[in-house]
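Have a look at the structure below before the remarks.
A single protein chain has been omitted from the complex, and every remaining protein chain is retained in its original position.
First chain written, first letter: the chains are A, B and C, and each begins at residue 1.
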Amino acid sequence: MRVQVFAILKDYFDKEFELHENIHDMPALRERLIQFNPAAAGILNSCRFAVKDEFIDNDFQLAENDTIYIIPPGSGG
Amino acid sequence: MRVQVFAILKDYFDKEFELHENIHDMPALRERLIQFNPAAAGILNSCRFAVKDEFIDNDFQLAENDTIYIIPPGSGG
Amino acid sequence: MTPSILSHQEVADELALITSNPLDIVGLLARAHHPQAGAIVLFSGDVRNHSNEKSVAYLEYEAHESMASGMIAAIVEEAKSKWKLTIALATHRVGKVAVCESAVVVITASAHRHEAFVANRYIIDKIKHEVPIWKCEYFADGTKEWGGNCNCHTITGEVGKHVYEL
Partner (left out) sequence: MTPSILSHQEVADELALITSNPLDIVGLLARAHHPQAGAIVLFSGDVRNHSNEKSVAYLEYEAHESMASGMIAAIVEEAKSKWKLTIALATHRVGKVAVCESAVVVITASAHRHEAFVANRYIIDKIKHEVPIWKCEYFADGTKEWGGNCNCHTITGEVGKHVYEL
């Protein structure tokens, strides 16, 4: 699968990268990314994840050829 | 004293007129105007009165050379 | 004489609060960009082509001009200080105003958006309810009707007391 990150996440990960592992849902993907870079745990826990322009929930089944977008919180104020 | 009216009150009174009577406060002036034109009672009871660009209350003592402005409610909505 | 360079405050002070000229919304908005303002809110009260299900030809606004100017200035200053606005201005037309034209403009600017929104609404509500400016609608059928939609006293029980003060 392909992962694309935005904004502050680019300080922790490459903007885009490939993952060739058996990861089937969003919680598993998040755990794997926190293993890669534990300093990103706080921000990753406040992110939403999206596939094909739609936010996904914990149950969404990721496919091998999906691109997953990791969406940090908006600017808010 | 001189009286000046605005807006819908011009359908009931001249825009400006003189009153040469012993009227000393706003309630007395309003009563007198309602006597002149009873059809204006409703609107006069919702108006505020002003002298020298300041709204006056019931206790304000009117002087012979005052100009009194009669201020209907604003447009609101 | 060299042309003077006016601060934002000085420019705002020159603004006609009551005018019989068309409102220059673009010019007003240009005044409102301020390096400390993160949020600008502009309100424009426009003349609609229908009112009470009748076709409107035009509106005419009448004011007690000296009172109205003084009250608008005081309302704007009160809001500016209450919400620490970087910019606050308001201007209201009198005389004939055509459909789609603006009869009143209020602009507020502040560091964050909450204050600019709340202050803008406060200023326009106060102007519409309390300032001695009245509108008369002239309809396409030749009839006219004075506006007097502020019936707050029937609810608050006190002339000059408005629903937003309850």
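The definition used in the following text is that a residue touches a chain if its C-beta (ideal position, glycine included) is under 8 Å from a C-beta of that chain, and two chains touch if they have at least 3 such contacts.
In this text the structure is predicted, and so the values were computed from the model without any measurement.
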| item | value |
| --- | --- |
| Left-out chain, listing which of the shown chains it touches | A, C |
| Contact set of subunit A toward the excluded chain (per top definition) | 6-8, 11, 43, 45-48, 50, 53, 55, 69, 71-77 |
| Where the missing chain touches subunit C, by residue | 25-26, 29, 33-50, 99-100, 109, 111, 113, 116-117, 120-121, 124 |
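Quick note on the criterion: only the chains that are shown with their structure count from here on.
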| item | value |
| --- | --- |
| Intercentroid distance (Cα basis), subunit B paired with subunit A, Å | 72 |
| Inter-centroid spacing, subunit C versus subunit A (mean Cα positions, whole Å) | 49 |
